[in-house]
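Missing here is one protein chain; the remaining ones are kept as they sit in the complex.
The first chain written gets the first letter, and so on, giving A, B and C; residue counts start at 1 in each chain.
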Amino acid sequence: MKENKIFIGTDTVSGIAPQLLEEISKASKLKTLPYGNDVFTKKCEKIVKNIFEKNDLKIIPMVSGTASNSLAISSFLRSYGSIICHENSHINKDEGGAPEFFSGGGKLITIQNSLGRLRARDISKKIEEINFKRKLNPVLSGISITQLAENGTFYTLDEINEISKICKTNNLYLHMDGARFSNAFVSQGSITLAEATWKVGVDCLSLGATKNGALAAELIIFFNKKLAKEAQYIIKQTGHVISKTKFVSAQLNAWFEDGLWLRLASKANKKALYLTNKLCEFKELELLYPVQGNEIFIKMSNTSYDKMLKKNIIPNLWGKVGNEHVIIRFVTSFETTISQINEIIRRLKTTF
Amino acid sequence: MKENKIFIGTDTVSGIAPQLLEEISKASKLKTLPYGNDVFTKKCEKIVKNIFEKNDLKIIPMVSGTASNSLAISSFLRSYGSIICHENSHINKDEGGAPEFFSGGGKLITIQNSLGRLRARDISKKIEEINFKRKLNPVLSGISITQLAENGTFYTLDEINEISKICKTNNLYLHMDGARFSNAFVSQGSITLAEATWKVGVDCLSLGATKNGALAAELIIFFNKKLAKEAQYIIKQTGHVISKTKFVSAQLNAWFEDGLWLRLASKANKKALYLTNKLCEFKELELLYPVQGNEIFIKMSNTSYDKMLKKNIIPNLWGKVGNEHVIIRFVTSFETTISQINEIIRRLKTTF
Amino acid sequence: MKENKIFIGTDTVSGIAPQLLEEISKASKLKTLPYGNDVFTKKCEKIVKNIFEKNDLKIIPMVSGTASNSLAISSFLRSYGSIICHENSHINKDEGGAPEFFSGGGKLITIQNSLGRLRARDISKKIEEINFKRKLNPVLSGISITQLAENGTFYTLDEINEISKICKTNNLYLHMDGARFSNAFVSQGSITLAEATWKVGVDCLSLGATKNGALAAELIIFFNKKLAKEAQYIIKQTGHVISKTKFVSAQLNAWFEDGLWLRLASKANKKALYLTNKLCEFKELELLYPVQGNEIFIKMSNTSYDKMLKKNIIPNLWGKVGNEHVIIRFVTSFETTISQINEIIRRLKTTF
Partner (left out) sequence: MKENKIFIGTDTVSGIAPQLLEEISKASKLKTLPYGNDVFTKKCEKIVKNIFEKNDLKIIPMVSGTASNSLAISSFLRSYGSIICHENSHINKDEGGAPEFFSGGGKLITIQNSLGRLRARDISKKIEEINFKRKLNPVLSGISITQLAENGTFYTLDEINEISKICKTNNLYLHMDGARFSNAFVSQGSITLAEATWKVGVDCLSLGATKNGALAAELIIFFNKKLAKEAQYIIKQTGHVISKTKFVSAQLNAWFEDGLWLRLASKANKKALYLTNKLCEFKELELLYPVQGNEIFIKMSNTSYDKMLKKNIIPNLWGKVGNEHVIIRFVTSFETTISQINEIIRRLKTTF
């Protein structure tokens, strides 16, 4: 008998946390105005102001991560503008050109390195190059970083601080793609949400809940309130105003309630560490980056990869290294169980 | 004691039909691939092919009505293109310029009339004008009609047929904004879904479920399959691929199941008729259009309108007529109850 | 023997005034920086500041009228914005959707009337409608008028004043499409250039020289200097920076020199009056609008029109009236001669 498929390649396969589903159900019964003028959205903004310790911020609830990033970015990226991001960033490689589209032709200027995160000194060098040809280049308007970064590691506060200093010097906005911000945050140790974001200079955060317990809920938080003005028009024109916004905000409210979101993220991260430890026992598998959230990147031979697939373990095929090796990604979620992980390991042991 | 507010101005304030919520809950437990490659979406396409009696069609599940319209339209509206629509159409007046944006600068050429629906002869005249200046005008690429139309009436099959003949002659695509298609359909009498759409020449239908029982679910049906090719890229680039698409398709599947959607629409329509009959007894209220779905348009004096508001009856303020009168809209939904309507009438009697 | 063709339908068939050609020749010999940093462009700005009696203005020399209009308009028309213009305006009917494209999806909201010019009271009514649905409509950002209007008449200063008051009240910018501004100006009687433009509230003027003596030269004058900032990036991104800008500015300098441009416009206008007087003698021809520049609009039967064409007189076919009549346009230019007009009349006499 064939074993069941284990989808362990992305946290996007996860379901809805019960607390969120229940809040959706409640919201269904309560009549309130559509298009974001509802009591759930108002409550959400209050919660966010409270936990991020900042009164002058604006929020926009969204249902798509790509849209959340693109909308945030296009609040400062004009058609004749450009932003700097990592070559491997989701906005550059995985969003079908959405930032370029939302901005009507803006340009992503990329920096490649093996670290997986932008380094201040590379950014400075790139800016120098751009300034050299200022009149002929698209106008540089911001920098976008990803927390967790694309390789599953997090930016330290010092790293972000260095980057945001460059932003201040060069009159640039700083965007943070936080699709897995909660996973990064609970890993960063005892810091506050304020310290993790606006206190180190983040102007807007695209905070993702969908991978961590929601049906479909993302939140743009504009710490720099003036950026929200432009965004309110773009969200309408790009068709991202959800008519029954209350259902998005309801999810977020339940998610934030009593720190549920951070507990869910902790769960996922712990499972990632547990899984990593087990995986490291296999000589066939080479861990590529420190596991600082819920993502694990592994290099392995094509042969080993095929064996794994045959065992119905479905990771995410991340890349190729030459013709003989692949990079795969494992991602745990709040739903991942110890027994599921043990089952993965059991299967691997029977084939490696 | 103040009476509670009755939101009767739009069906967008309605909640989720229980069958749909239950299906969401089930989908949460079933692991399947994200980004539309899931079993729910596959099932949805099967259902649609079946009930619309057409095998070569393509579907795209969406969560926003504006996006559903704009994406469908931009499958044939190029940046240098134009489409004809009614001056009062939702795409022209209520979507913040989304069709123009999705197409990168396309143009809506509008026709105004008091009928509320496009007439074949007005379209022909407009096309003649456009052809006269062919080289200098944006290239005409399609026509968009709304079913229910903006004034709550439906296009007859004959009317659509006449328009689609013009489309054929002039090599144009025909789009139908079906935000309230189900309300129109159950009013149209004993016709099939096929007859109501592709058999009278509709190339793509933006079918809305959100106003009629869903949390957030819209469906683009491309009867003309080749239009779907372009759309699959645009949906990605506009950020409208919902990562957990299964939750959208799950709603739709429950909605279609055993004709639930049509029963919900019938409920809403019946309440609209019931409410209309009651309202017609007030000499202060003038019915503007035949009620052929779930929308009722009423002309009344400013004074009467103010009185109504004071009774906490919240219709949609639709327009002004001179300085003394307003047009308001009542919209019933599947949730509207007889007792709610009676309560509205009771309050009106105490004030008029 | 067949008579030679007389192209009298547009001033775009005219050649280059000798003074401008000579200045091009001179500019060819003088080495100076490319891309607008040349001595000719600097001189041009000085001239414009002088004759328009305003020191804080900015100019951008262009080679295309469509681009000149679109660039000026997109200095304030955002993708989610809209402007009001006449239904028959060149930007709406004859520029292939360029304003929509330059702005990435902006919307032209049109007003139709038989006057050929926007009226303040129609604009006010339209704005009221738009404000009524403010959140759902593209944001209104400006008004564009055409001087000479599309029917060859000019806006009086009072008319412009009324419109610009509406602009001030509603925080809108006022653009003037001045493709034939010089023809309008010399007709308006003893007023100054300042009075004809910024003193009545015009924020930017797209001033055309191509129809009136240039090879290819248009000039955007930003009386409202802050609009020029945005424009400088858009001009680059839309590919409208001409590398050897000196040749554009050189034309303009010769054109402005000693009021040559106004003399050329006067010549054209005088010929238009002369031609009009002669045409009015034919009962077959009905003059539609007062001739206030160099354009003459005539209604005539299809039969008469065919006779005219057979005489190799080539007007511009402007429109149709029912099935039996057409509207044609005659346009004179600085090159039109009395003998040419007499020849037209001679031919008409032999056929009517």
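Simple rule for what comes next: contacts are C-beta pairs under 8 Å (C-beta built on N, C-alpha and C of every residue); 3 or more make two chains touch, one makes a residue touch a chain.
Source: prediction; values computed, not measured.
Checked against the full complex, the candidates A:E95, A:D177, A:E218 or A:E335 give a single residue touching the omitted chain, namely A:E95. The residue from C:V13, C:C280, C:V321 or C:I338 that touches the chain not shown here is C:V13.
Interface note: of C:Q19, C:S124, C:N170 or C:Q237, the residue touching the hidden chain in the full complex is C:Q237. Only one of the listed residues, A:T41, A:S64, A:S79 or A:N151, touches the absent chain: A:S79. For the chain missing from the display, the contacting residue among B:V139, B:L157, B:L260 or B:I345 is B:V139, taking the whole complex into account.
Although one chain is not displayed, chain A still touches it through residues 79-82, 93-97, 100-101, 103-108, 132-133, 136-138, 319-320.
Although one chain is hidden here, its contacts on chain B can still be listed: residues 35, 78-80, 104-105, 135-136, 138-139, 233-234, 236-237.
On the side of chain C, touch with the chain left out of the figure occurs at residues 5, 7, 10, 12-13, 15-16, 21, 24-25, 27-29, 31-35, 63-68, 70-71, 95-98, 100-102, 104, 210-211, 215-216, 233, 236-244, 247.
Methods note: only the chains that are shown with their structure count from here on.
The pairing of chain A with chain B is characterised as same-residue: of all residue numbers used at this interface, over half are used by both copies. Separating the centre of chain A from that of chain C, both taken as means of CA atoms, is a distance of 51 Å.
If you average the CA atoms of chain A and of chain B, the two centres end up 34 Å from each other. Within chain A, contacts with two or more other chains are made by residues 35, 104, 233, 236-237.
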